[in-house]
Structure formats: structure tokens, C-alpha cells
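Accompanying notes for the structure given below.
After this line comes chain A, so read on.
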Amino acid sequence: MTRVLLTKQNGLSITVDASKILETAHLLKNLKFDHVISVTATDYPEENRIDVIYHVSSFEDLELAKTILEIRTTVSRQEPNIHTLVAVWPSIEFLERETTDLMGINFGGREAMARLLLPEDFEGEPPLRKSYTIRTEGIDA
Partner candidate 1 sequence: MNVVEQLLQILLSPTIIIPLIFPGLLTTFLVIIFIAWFERKLTAKVQLRYGPLYVLKSLGGLPQLVADLLKFLFTEIIIPKGSDKKAFILSPIFLFTLSMLPVVAIPLSNSYAAFFSDLSLLLVLALLTITPIFMLLLGWSSNNKFSFIGSLRDGYLMMAYEIPMFVSILAMAVAYDTLDLVQVVGRQSSGLWGIALNPLAAITFFVAMLMTTARFPFDVAEAESELVIGPYTEYSGIIFVLCLGASYAKLSVLSLFFAEVFLGGWNPLIWPLTLNPILPGVAVFVKGLLVMGLCVFMRSIYPRFRIDQVLKLGWHTLFVLSVASVALSLGIVWVLGF
Partner candidate 2 sequence: MSEEQTLELLIGPQHPGSGHMRLVAEMDGDVILNFEPNIGYVHRAVEKIAETKTYVQIIPLVERTSLPDTANHNLGYVLALERLLGIDAPLRAQYLRILLAEINRIHSHLYGMGIHGNMIGSTTMLMWAFGDREPFIELAQRLTGARLSYSYIIPGGVRRDLPQDFRNDALKALSYMERRLKDYDRIFVHNPVTLARLKGVGVINRIDAARIGVVGPNLRASGIAYDVRKIEPYCIYPDLDFEVVVRDEGDAHARLLVRIGEIEQSISMIRQILGKIPDGSILADRYLDLVPSRTRFEKRSSVKFPALFSGLKPSKGEAVSRVEASRGELFHYLVSDGSTHPYRFRIVTPSFKNLIAFKHALLGQKLADIPAVYGSLDYFPPEADR
């Protein structure tokens, strides 16, 4: 399940299976995509999936830097497991930890890390999932 799309504005988009993510990363790293700009997880509760989207680009090759390459992959909401890419791209470290905190995605294959953004004893629904509801104050003007 690997598709390559040319989107209108932000260059390339690749869709891969979650199990192939490490391979893909190695491949791209060899193509000089040397850093990760962002890791985004988007929650789709109706379809019971979480999309994990990596945006990677290059610093070393300034021509390649003009492209932001998007790698899309999908994990299930119940078992949001995916292999870590920290060995391939060290720059992903805090992005992955943030995604673990806020979306509850488990990045396997790396040592367990303390919580980054949330309090260390935080429990319950990861805050960025759609099922987490924000309590709002009453508005009294």
C-alpha cells in the first residue's frame, strides 16, 4: 500500500503502511531528506483510525529543501503503535514525544520516555483526540 501523489502546492505525498515506515524513512534518508519538520497525528474516530503524517525536508541539499515531502500512514485508534524513526532522524525526537503525549501514539523501538508536555502523572484520554472534550467556562457578559 504505497502511493505517491503530487499535490498542488506542497510537493510530494507518499502513503505507506505503518509497518513499512522504518524502511521508507531509511530510503528517504538516503535520498538526502535529512530532517523532519513535523509529525502530525489526526484523529478520525468515525473511521477508527489515526493518520500519522510526517513532513520531511532537507537542509543539506538546498534544492531538495524546496520540497516538503509528506509521508502518510495510518494506525488504528485502539492499538496506535508505530515504529520510532528516532534512529533515522534524530530531529524527530521531541516531535514523537509530543505526539505520544497528546495523541497517545506509541512509538515502539525506543526507550520509554517521560512525558514531555503533559504533567508526568497525567492519565486518561490524550488531549488532542476528538473524544477528549474541552470544558469551557460559562460566558457571562
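Basically, contacts are C-beta pairs under 8 Å (C-beta built on N, C-alpha and C of every residue); 3 or more make two chains touch, one makes a residue touch a chain; residues count from 1.
The candidates were selected such that all candidates are chains of the complex that A comes from, given by their letters.
All of these numbers come straight from a predicted model, not from anything done at the bench.
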item	value
Given options 1 or 2, the chain of this complex that touches chain A	2
Contacting residues of chain A [partner candidate 2, same complex]	9-10, 34-38, 40, 42-43, 53, 55, 59-60, 62, 65-66, 68, 70, 89-91, 93-95, 98, 102, 114-119, 127-128, 132, 134, 136
